[in-house]
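With one protein chain withheld, the remaining protein chains of the complex are depicted in position.
Just so it is clear, A and B label the chains in written order, and each chain counts residues from 1 on its own.
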Amino acid sequence: MLDFFVKYPRLSRLVDLALPLLATLAALGVGAIMLQLLGANPVDAYGALLNGAFGSQNALADTIVRATPLLLVALGICIAFRGGVINIGGEGQLVAGAILGTLVGLTFPEAPGYIVIPVALVAGFIGGAIWGGIPGVLKAYYNVNEILSTIMLNIIAVQGMNYLLRQPMIDPAQAQLASRIPQTARLVQAFDLPRLVPTRLHLGALIAVILAFVVYIYLWRTTSGYRIRAVGLNPDASSYAGINVKRNIVLALLLSGAFAGLAGAIQVYGVHHRMFTDGSLAGFTGSAGFNGIVVALFGKLNPLGAIPASFIFGALIVGANSLQRAMQVPAALITALNGLVVVFVVASDYFSRRLARSRQIGVEANVEPSPPASMPPALSVEGDMSSD
Amino acid sequence: MSKQADLMEKKIMKRFALLALLLAFALAIVACGGQPADQGTTAPEEAAPTEAAEAPAEEEAPAEEPSGPFRVAVVMPSAINDLAFSQSIYDSLVAIQNQMGAENFEFAYSENMFVVDDAATAIRDYASQGYNLVLAHGSQYGSSLQEIAPDFPETSFAWGMTVDTFGIPNIYAYEARSEEGGYVNGVIAASLSKSGTLGVVGPIETGDAKLYVDGFVAGAKSVNPDIKANVNYIGSFSDVALAAEAANTQVGAGADALTGTAQMVVGAIGVAKDNGVPWFGTQSSQTSLAPSVVVANQVYDWTGVLNTIIENVKNGELGGTSFALTLANGGLVMDYNPDYALPAEVKAAADEAAAAIAAGTLSVFGGETAAPAEEAPAEVAPITFGMILVGPKNDHGWSQANYEGGQFVVDNIPGSNMIVFESLNPADKPEATVEGVVDDMVAEGATLIFTTSDEFEEDTLSVAKKYPDVTFIAVSGDDVKTGEATPNLGNLMGRMEDMKAIAGCAAALATETGNIGYLGPLINFETRRLTAAAYLGAKYCYENYRGEDPADLGFAVNWIGFWFNIPGVTLDPTEVVTNFFDTGTDVVLSGIDTTEAIDIAGQRGAQGEPVRAIPYDFLAACDIAPDVCLGVPFFSWGPSYLKTAEAVSTGTWQPSWDWLPADWDNLTDPTLTNVGWVNGPALTEEMAAQLDEFIAGMASGEINVWTGPINLQDGTPYIAEGATATDDEIWYLPQLLEGMVGSSQ
Partner (left out) sequence: MISELFTTAVLIGILTSGIRLATPYLFASIGEMFGQRSGIYNLGVEGIMLMGAFAAFYVTMTYGNPWLGLLAAIIVGSIMGLAMSFISVTLQAEQGISGIGIYLFGLGMSDLLFQKMLGTVETVSGFRPVSDSLNRIFPDLLPGLAGIPVIGAIVSILAQQNIMVFMAYLLVPIAWFIMYRTTLGLKIRAAGENPAAADALGVSISRTRYATVTFGGAMAGVAGASLSIALLNVFQQNMTSGLGFIAVALVYFGGWRPYGVLFGAILFSMVNAIQLWIQALNIPIPGDASELLIMMPYVLTIIVLIFSAGRMRKPSALGVPYERGG
């Protein structure tokens, strides 16, 4: 089978690009059996999924709105993983950014929107950067593993959010009621992110796409980005070459957190127009901090690849929920299905790597060196293509 | 190289096959699980979603079809079986569907919508599918609703747990005043506690969790100001293990009664069970998890609020108001575990607290307000009120009881004036109408009018609209409960069902032939449930005190067609009673307003026949024929009428649906209890002792005659084995019960 692709490297690359999609379809195939067992017609069910994700202008807008925070988080993940650090603290960073961003809007209700919105988004960026910078410093200077610290910081963030929203930041209207729902006041309408078309699609989506290009340029066209990647590929060699490894570890996690924080601020100003909590992280974040990791991997840790990946993943989330409603199957099925898709897609990378190797055999290229920690080998191929 | 690769690939394919096998295994588990659920107990619940799923989602236009079923969608943060918040609304929707029928009411739900973005999409989607009413059952959904509702002006939305409608005309708000049941639970917990320490496990200090916890602490302190009520907020709605350990900690810190709120407390209930510590539940009934330690649950019953919203929506009113579940309107139900031996005095204290909260004389966070009786002379101005009676004011029955209630008001608010209009019925005064009578009364200055028959219910509603400044009380009505009521219309009814059960018990204790007759008026919800209560009381005592098989008990109902004899229109009650006694029945209970049963029994008793009777409504009814009178269940409207009149006079009256319980400690005192029972001279000493035992059992809650299994007359199971009927199930009893002879419709 591989011999075939050796002869047709271009076809091989096409199959490579389609692999995540094929894997998703395979996972949905397994899902079809489960649907059948639950008494729902899989054809109708997936019809409802497609319809819910793409069926109308509104559905499409919903999909893109859901994809926006995924894309932003994924951009940060690209930077972190390229820098050789694993950031699973996106949830907490997103919340930190949302809180700081909301504070700006609550503090200056009289100021004009064209000033407050950018300031608030920058505040969100900074909030996430702080929450991502902490594990960076802990890892670089105190050898505290970032998986541990980001998990802990997620929980610290949720408790902090709960406290802030039920005490100092609570909506003054709610503060007077017995039930005291933990949410802030609605931000003044002048601060709503502008809508792009007459749907709920807001400017945040455009910002995210533009930033994808910015991150791409940053990683592959700037010295700073090069250093982060160098540290990620081989910290010892980088250190030898005079790169400050510790500083770049901090920078990678800080930037990674910053993009998650920006996602949080954009969720507030583009979608909810206030901050609220249900006591957990997922209630506000929609697990974008986790799913963003998956999206980054779907996009092969390439910021541009993350654009379609986030769109597909957003469609999957929106469509699957629509499926749940149409068929009235338990929502748990959707979670399980989500897990299957992730497993299948990440597993499909195996074939992607084999294809890549076959291409190299085809062009008689040198064998790739062993890939760095926690990064699929195939990814370094992409990286090499665009590196200077 | 390629050979090696092929080999490798084969190996991998083999492992893929293995993985596929494992998946198949996992799926097989699902399949096995799927079947029992389909046949099992969840069947009625399953019915709901399939209904909704079958409904064509896309084709149906958003426009309302008046002939089609009413469609409700609900979005909730946790699972429909969480034994807490989400289950409470799901159960209520199922109950409404059972009431209205699947052809008239269908609903769809999205559970586990803890991600607010998902919930928002769901809400929008349901709205665009043309659902008439979309419930956002979670306080975190507020911001989404605020964005979505204006886009669907034809759809009604409701936001749970708040009073804030954002001023948007198609949003309703609803909340549960969970502090009320929390207070009652606190009273019981403090009374049971010997250590003087109580433990509470909560999620986050907000919303109805905070209200409940604060209410619980307040209730406990009202019993024992020095009691320690320690609260653990664990910072999560899902961490079952931490909730359990918090409960362990509380027990370690000396707590000997525990409570908690939200879905993660299932862990804490297990700890209560292991330590044998009483547990108090809230939101849904948690008795099933630990029948040995759960004492009482505050159950959220949303059916009343939802019915009101549904009625409003049908009438084109899509939102703008907020509703609260309270003890007063029956939305909060104190559900006692029948298997927990709660001391009678504790139960009485709890009932008293619940009644005081419901009556508005006790504010949970404000302490006890000054007793109205003391306040009355100072603030209450004399009042002119109307009293419309269906029969004559001296009928020794229903109308006289109401009349005397009015008299009680006049006696207690000096200078007040009662305008009485008696015998408003087509037979006696065919030309008179409720509207005409009310016109006259208002002209004479009445600011409060009691219409004292369910016959007047519809007319009362229409005149209430005509005179918005006059307060109307439709006695025995349910307008407030169903939501039809205007803001100046309230409902009062005594909980006569309990007294009828006592009457039934007395009859069963006395019958020699084993045949009891019931002289019924006309057939409606009220008369069905009263008759059924009498039957259940009779059945209980026949089995438990007489030691007979309840299946041998004959219980026949004969409906005459109205509340009293109208010659030529109704059956003649004299003939009906005579017929009962001629055909082997030796005890007759009266359900009508007049006294024929006791009259005839008195005559035949005087001739030496061993017959007995139980009259109705009026305290002194036994005086007619003491020798054959087993006792009388009576209404005492005085206390509640006085309270209403005072509230109207001072401008503090609020519409409510009050189903007033008995004051069990003062069952024979008409100045204190709303409904009562007095023993008649015909009871032997032994019977009286047994009857007292039965009454004590009912007072403490140990005996609940409405405990399943109870089947309807046609054999349909109504109350499951071990369950007890809710207020709604009693109030809206659709048929007589299995074992009763007589027509149901």
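We take it that a residue touches a chain if its C-beta (ideal position, glycine included) is under 8 Å from a C-beta of that chain, and two chains touch if they have at least 3 such contacts.
All values derive from a computational prediction rather than experimental measurement.
Across the whole complex, the hidden chain's contacts among the shown chains comprise A, B. Contact with the omitted chain, checked across B:Gly219, B:Gly267, B:Gly391 or B:Pro670, is made by B:Gly267. When the full complex is taken into account, the listed residue touching the unshown chain is B:Asn232, out of B:Asn232, B:Asn491 or B:Ser656. Which of A:Ala18, A:Ile115 or A:Leu148 touches the hidden chain is settled by the complete complex: it is A:Leu148. Counting over the whole complex, chain B has residues 12, 15, 18-19, 22, 25-26, 29-30, 32-34, 36-37, 40-42, 78-79, 81-83, 112, 199, 205, 228, 230-236, 238-242, 244-246, 248-250, 252-253, 255, 263-264, 266-267, 269-270, 273, 288-290 touching the chain that is not drawn.
Not every partner is drawn; the one left out touches chain A at residues 38, 86, 88, 138, 142-145, 147-149, 151-153, 155-156, 159-160, 162-163, 167, 290, 293-294, 297, 330, 332-343, 346-347, 349-350, 353, 370-377.
Note that only the chains that are shown with their structure count from here on.
Rounded to whole angstrom, the centroid-to-centroid distance between chain A and chain B, based on C-alpha atoms, equals 49 Å.
Within the complex, the chain A residues that touch chain B are 1-3, 30, 33-34, 37-40, 51-52, 58, 62, 66, 158-159, 162, 166, 173-174, 177-183, 186, 271-274, 276-280, 282-284, 286-287, 317-318, 321-322, 324-328, 330-332, 350, 354, 361. Those residues of chain B that touch chain A in the complex are listed here as 1-2, 5, 9, 12, 23, 27, 30-31, 34, 38, 49-50, 52-53, 57-58, 77, 108-118, 120-122, 124-126, 128, 138-140, 142-144, 146-147, 161-164, 175, 177, 179, 203-208, 210-211, 235-238.
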